[in-house]
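Note that one protein chain is taken out, while the other chains of the complex remain in position.
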């Protein structure tokens, strides 16, 4: 089946599907988002762009930003980075303190909150202007200098950051946070409040599908070896306590965010993104999961 | 580089490498194995068999058998199987009781001990002669009717089965074990004591690399959709608390056993197996991990 | 106020009190007990026996038996006993496996299931006929040779012993169970199914209030030093995850059982027992807790 037909099929199926998910409510600004929004964008190495729905409307990428900050940190550092954060699935709710306690302040992986906070700490230590340079990085991989944060989300999230502050203090007590906690937390909230559309996200994730190179200007952003590592981490750790379920149903490396976005890739083939705010009980977009499962079923191949 | 040259390179590198691992000692019969044994076998869809070292010597496959029993159970049942066992990584030592307690007797996945014991319980419920039929299944996918258990290992393991008995009693208290505990434990120990060589294991795992079909006689053993699911489970759950590390370093779905064996696949490309008894602290073969990492590095592709 | 008046007051209060508890249902035989039964017996060193209600009707003492088996084991062994079981509160539901796993098979204390199973194992190792000798011990401290098990409860409990079998297998895997699991489990179920009345239990517990001596024949059953230790253990560990609440509300060392019984003591003053089958969510008798709280309030002294 052709990609356009496949997306048309998914679009039609979605129109009749009831959405049992719930929009994230822990931040007031996220709770205001229209639950009926749905966008999907597929960006193929060989045949370009496909999409439908609200694919060009920006939303809060939230935890999907963890992939970008990890990539930026890995482009600056080598394996010493993995002395401060492990690469194992967490097997626990995404912001739990339990394993961190047992494992002496070393987060299980860079895609859970604690791990992303350590990455933020590393960026604060390494970069002169981490906020600007993280945005620059996203501009570079998307070719779009207009991408920025949603200031309302940023300010809203500032007020509800106690759990992340708790994680930072705990890791600092183990010596695994080097900088001022306010500064690290500020960078982390900044990255979570970046707003991108499905189309922009798919363009950015093409770097992961295309061996570390942008497709539009063939620029090598990070080494092929490091991109493989990031993809492996997304595969095992990208979906909170549902990494196995996603791997099982969809079979692609990817990352979700509580804003309702999901970005996934098929190495050598395509990047694909969805946006639907209502989340399932494990914190991943209900309809996004469904759409991606249908995509790999209808195309007939996952990475497995 | 050609496959034969790649294996030659790995063989040479291994000859100079010190092995820091330790042979599993919890069963006396396993502790007797010569730590210097090393075998590797690569079975490619397009170009056939390659290998070196003790690739034709049989060893105790131990937990690698969990993949075969899962496959047999999935060939007999549909999604109802996953009401009794989840598909999430465990994030904990392989035979821990903790998560099982918190999750009401539902194991995290079918490749940890608790999950494999539930699969054994399902086989006892479903099959007339589960031991014989599990061996028949292995004979069918290898084309080799000589494969059998190592009786010494079987008897030795019988004496050290308290942790697995504990898991079974706990799951039975939650209603997730239906049969007599002795019978289920007997089947589980039987499957762990099956002896196979690297070459035989690679032939068996070709089914997982070849969309559910044997390569030697093109027989469809299980549906393509189910094979993808099993591969996804191996990817996220196949290496105890080192699934992420294996995914990160090697980038292939696979399964290891405390006998020192590892079997892995590249879907559509090859099955590969290694055997080296000394294990790293997380219970996976030290040199096996190294050899497979070198394989995907030198061939230039992992699934990512 | 005189003791008889205090008991009269409590009796009157109870007559108007709604019982929100639920009778234990995990064993069919226990579920059959009449929830309206209530007995209370107070046995004072200086002034003898007081009581009301179903104080002379026998019920299944269940976990209260753990105090008797501990006392028997401590009369046979010295501090080496505490190398196999700790004396710290468990801070967890009474039959949890979690802490046992983290603490290498050493139970937190002898009054949770795992700890009482280790004590049973010790009795099996030390005594020729542990069942008979445990009953003999109870006969000796009560002066009543008619006390025996309830055979229906014993047989019923035999069928629902998976969690305790799980604990035994786990501890055996750590080397902290020395005997055959069936034998140890049999003794444990035997002791739980002993039937005693409030009056008989209060007579038995007088030993703990009276420095290790029976009151009726002044026989020293166990040293004063050891009795103090047992009382200290009852104080911190006698009420599952409600030890603090009981200490806070009642302020006496004691032990409860899922049969609805509670036995408590005021050292140097009295032993007191209650029986009311409906349990609160933490597994202790709802009305028994209330009656004991009223007793220490109305008498104006707890041990604090």
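We call the chains A, B and C, going by the order they appear; numbering starts again at 1 in every chain.
The rule is short, and it goes like this: a contact is a pair of C-beta atoms (placed from the backbone, for glycine too) under 8 Å apart; a residue touches a chain by one contact, two chains touch by 3 or more.
Because the structure is predicted, anything quoted here is derived from the model rather than measured.
When the full complex is examined, the chain removed from view is found to touch A, C. In the complete complex, the hidden chain is touched by one of C:87, C:127 or C:298, namely C:87. Which of C:13, C:57 or C:245 touches the hidden chain is settled by the complete complex: it is C:245. Mapped onto subunit A, the interface with the missing chain covers residues 96-98, 101, 162-163, 165-170, 172-173.
Although one chain is not displayed, subunit C still touches it through residues 86-92, 99, 108-109, 227-229, 231-233, 235-237, 241-245, 247-248, 251, 253, 267, 297, 302-304.
Note that only the chains that are shown with their structure count from here on.
One rotation lays the C-alpha atoms of subunit A on subunit B, and its angle is 180 degrees to the nearest 5.
The mean-CA centres of subunit A and subunit B are about 32 angstrom from one another, to the nearest whole unit. Remark: subunit B and subunit C have CA centroids separated by 47 Å (rounded to whole angstrom).
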